[in-house]
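Left out: one protein chain. Kept in place: all the others.
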Amino acid sequence: MSANGKPKIAFFDFTSCEGCQLTVVDSLQDHPELLNVVEIVQFREAMSEKGQDYQIAFIEGSCTRESDEARLKAIREQASVVVALGTCAHLAGVNALKGLHPLEEVRKYVYGDKWEWYETYDARPIDAVIPVDFAIPGCPIDRNEFIAVVKALLLGKKPPIPDYPVCVECRLKENVCIYTKGKVCLGPVTRAGCGAICPTYGSSCEACRGFISNPNQDSMKDVLAEAGLSVDDILQIYTMFTTYQVREKLLQKG
Amino acid sequence: MSLTILSKQAFQDFVARMLADYRVAGPTPKNGSYVFEEIHDPSELCMDYPTTLLPPKKFLLPTKEVLFKYTRQNGGVLQDPPETPPTVLLGVHTCDLHAIQLLDTVFSSGHYDVHYMNRRKKTIIVSIECLSPCDEHSFCKSMGTLTADEGYDLHLTDLGDRYAVDVGTKAGEELLAKYATVKTADKEDIQQLNAVISAKWPKFPYRLDFDVSELPSILELNMKSPLWQELGDRCLACAACTNVCPTCFCFDVKDEVELNLVDGQRVRQWDSCQLDEFATVAGGHNFRASRALRQRHRFMRKGKYILDAHKHLGCVGCGRCARACLVDITPVGVFNELYRQQEAGS
Amino acid sequence: MNKRIDVHHVTRVEGHGNIVVEVENGELKNCRFEVVETPRFFEAMLRGRPYTEASHITSRICGICATGHATASLRASEKALGVELSEQSWLLRKLTFHGEILDSHILHVYMLVAPDFLGVGSVIPLVGSHPEVVLRALRMKKLAGDLCAMVTGRHTHPIAMVVGGFTHFPKMSELEAMRQRLIDLRKDVEATVELFSKLPWPEFERDTEYVSLSKPDEYAFIDGDIVTSDGVRVPPERYKEVTNEFMVPHSTAKFTRNKRESLMVGALARFNNNYDLLHPKAKEAAAALGMKPKVTNTFLNSAAQVVEIVHSTEDSIRIIEELLNRGVQPEEPAPVKHMPGEGVGVAEVPRGLLIHHYAIGEDGRITAANCIIPTNQNINNLEHDMRAWVPKVMHKPEPQMQLDLEMLVRAYDPCISCSVHVLKIQS
Partner (left out) sequence: MVAIASYPQTQVYPTIEQDIYLPYLAEIADIRPMTALEKVFTIELPKGMSLGHRPGQFMEVSVFGVGEAPISISSSPSRSNGTFELCVRKVGDVTTALHSLKPGDKIGLRGPFGRGFPYENFRGKDILFVPGGLGLAPLRSLINQVLDERALYGRVIILYGARNPGELLFKDELKAWGERDDVELYVTVDRGDETWSGNVGVVTTLFKHISIYPRNTVGITCGPPVMYRFVLMEFFGKGISEGNIYLSLERRMKCGVGKCGHCQINNIYACQSGPVFSYREIKGLEEAL
């Protein structure tokens, strides 16, 4: 706590587009009073001040190189609550796409004969390196959800992250289901909380928020196959944001 | 009460005049489908519509509503939620009308629910006779909801260039008197009404293979049918079925708080028995942990439990859940299959 | 006089970069801008993905210019596959692009640059000392975000833009409301011009080659030829003739140069090359800010952004009025004419020229991709600017010198996380 009793929070970024941090800045447009209840002590994207005595750390981005692990551990040491901010941090997100190709080949493709200059390994979510208390899913995060999570943390509640599928929010918004237009959508297996924003704007859910805890993947695959997708197509749509999750599952199954 | 005639032009004027004093909602087109929406001009209405994505229930039991507001200071001073405006619901199909009658029973009996009932009392319902089936999923005729004798304030039947209006309540009568220019039906009108109604019935197929009065006992006898497991294997647990249902009324209650962490509100929002957490208690025990049990619960409610408790069937045959389901779980399919299994077994 | 400035992670810029400057006996020994952002390998990731996903993947290169990346990406696929956009789609694309320019420029000038001039470390202390400035900035930025959201669902990682058009269309009532808000915004825009016209911009001149897109009839943001202030003009497909990427070990980003030792892209380059096509009100703003091409003070890149804020506000109002007049009709995306194909998409994102170049195979999957990011093109110029700037400031106390250097970096509005998402030319 700071002298004024406000909890101190800090933001950190790893491999990411910084869109989630930007969404935090955007959330201030609607909720400038956030600054009355917390004290932001680190936010490199938006401020130069650097305080080291934070209690809540929001971490954006995936861990994609060994040299980042120490920094993550230091954050964990200091913070009493660590929150993964966005899909990169929560599930490795799009960063994990590079893992679909052999690593050395990927490095050479981009940096040619200088490939060894640049350190990298397969993208991993933050909780593969340090224990994470909560995650705010989404690519990018939903700004209302961010505010809701902050409020819950301040009240000592579990952050209200839904564990039901996007379809719930989608139907309540009275969207015409993407499937009736002959296209496919991952809404039935994807964690809600985004307000089904993609189907609402006429686009399929790509599972950026990751899967619910108990998805019926077998039935989902049947639905996709029925819609005309090949095994290859299915694999491809399942790897946009959830490559890491899908791989973990496969590994578990052996 | 005598039958009244409202020309289509007079209907437009009727709606336009009501707009001054009422919130008016009715079927409007949206992305190739239809939704019940508040309108601001009669031209937004499309009274000849197949079905809507969500039922008109949402005006009586909003998807999310404030139960009351509180402040955490001084232990919470409680304030009432905002008032709802007087509302006219236009173009309600008779299946949805039956569903509203069930909801009225649910929320007025036992512990009286002021939130629903206040809205209900402020709502005037103008229903409309369906003259052809919405699509292959509707099975209103089998469920006995293809017409309604009560539950409406006014009821319209489309006679081409005019509507025949049945007056159901005093409120309906007053609404008509105050805002509409009507004429009393003459012999020709009545003849045409009879002709329209007689022509309509054969257009609707019976889709259950048995009489609906047998439904509760078919379900009761099939508690252990292997069908539930089959449904559970297919079900995505996406809750589309219950979210679009005109009779589902389960809800969740939550506290929300402003960023000052002092003021807040308690809200209720639609919930679904198909979701994992619906029956989970502290310690993680889930009383309906499998999708199979949850599907069974859903159909039992629709065809039996709700009837036991509230004297109305929990399914009105609108077909919305069948349209919404991505894995083709439909009440007609399920009920007929249970009937078939039972016949085969006996 | 010995000094070593080592700013490990410059703050208030997008991404991770370090300034390293060493002065020994009053002489500049070493001067580097290190990009230490983790490499992300987007180019390699795109291979094998369907072209329909490309704009969603590449928008994740950068959360700030997501709409810009998505636009350049869509243009690359559209050029590759012979897709012709409808007039309505063009209007919507341009409208949402203005939203992006506004959002990014407002963020940059108010939240990242202004604190330096007001002597504070971030926008947060300004909440107490200059609440009206902060509230104005938040108000303006919110409008910009809402403008994007109205068209594409959200500003960061737009949803409704697809190859050939859109999947969602704003309602007339939304357009009308947005028009009104933009008209009301003019007051805030004027106040912005006034605020920035009073700032004591550092005195610094260094002429360089200014590179931007150019179109005959409009201030180019999407499509156009690549032109430079040194008289080069090439169609987008020949971008490599201008960009000439090369790598240096201290940076994960690639560098570029053309005729001179370095080149500059961004608002100042656009301003210098396309001044004539600015909206009259934007020209007035430029006058108020004391700017007339050719401006060679890098710090005035931020001022050029203010000029563009005026331009984009006015042009958005014009586009919305056109949409209101012609009406918005839901329409299916324009069809793909041929497959396979190869195409180059170009756009002037807030920080300058952005190029996406894709080859798409017969099955609709991307076989090769290349992407040239504005910040990459600028870093080389930034280092040359630093070399010219250090001698002017090295007599100052270290903290002041450091701040002066940081301000120079910030003037570029570098987007470092973008810059490392280099997609290599596969020739």
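For clarity, chains are labelled A, B and C in written order, and residue numbers in each chain start from 1.
In the analysis below, contacts are C-beta pairs under 8 Å (C-beta built on N, C-alpha and C of every residue); 3 or more make two chains touch, one makes a residue touch a chain.
Nothing here was measured: the structure is a model prediction, and the numbers come from that model.
Peer 1: Given that one chain is not shown, what are the shown chains it touches?
Peer 2: So, taking every chain into account, the missing one touches A, B.
Peer 1: Consider the whole complex, including the chain that is not shown, and state which of B:Val35, B:Leu89 or B:Val257 touches that chain.
Peer 2: B:Val257
Peer 1: Touching residues of chain B against the unshown chain: what are they?
Peer 2: The missing chain touches chain B at positions 67-68, 70-72, 74-76, 78, 106-107, 110-115, 223, 249-255, 257, 261, 264, 266, 268, 271, 273, 278-283, 285, 287-288, 293, 297, 300-301, 304-305, 308-309.
Peer 1: With the missing chain put back, which residues of chain A would touch it? List them for me.
Peer 2: On the chain A side, contact with the omitted chain comes from 155-158.
Assume only the chains that are shown with their structure count from here on.
Peer 1: Sort the chain pairs by how many C-beta pairs are in contact and tell me the top one.
Peer 2: The chain pair sharing the largest number of C-beta contacts is A-C.
Peer 1: Any idea how many Å lie between the Cα centroids of chain A and chain C?
Peer 2: 25
Peer 1: Could you work out how far the Cα centre of chain A sits from that of chain B, in whole Å?
Peer 2: The answer is 38 Å.
Peer 1: Chain C: which residues touch two or more other chains?
Peer 2: Not one residue of chain C touches more than one other chain, so the list is empty.
Peer 1: Where in chain B do residues touch two or more of the other chains?
Peer 2: Residues 31 of chain B each touch two or more of the other chains.
Peer 1: Which positions of chain A touch chain C when the two form their complex?
Peer 2: Touching chain C from chain A are residues 13-23, 25-26, 28-30, 32, 35, 40, 43-50, 64-65, 68, 93-95, 97-98, 100-101, 105-107, 109-112, 114, 117-118, 120, 139-140, 197-198, 200-203, 206, 236, 240.
Peer 1: Of all residues in chain B, which touch chain A in the complex?
Peer 2: 30-33, 35, 53-54, 63, 233-240, 243-244, 254, 257, 259-261, 270, 272, 275-277, 291, 324, 326-327
Peer 1: Please output the residues of chain A touching chain B within their complex, sorted ascending.
Peer 2: Against chain B, chain A makes touches at 31, 33-34, 36-37, 147, 150-151, 154-155, 160, 163-165, 167-168, 171-172, 174-177, 179, 187-189, 212-216, 218-220, 222-223.
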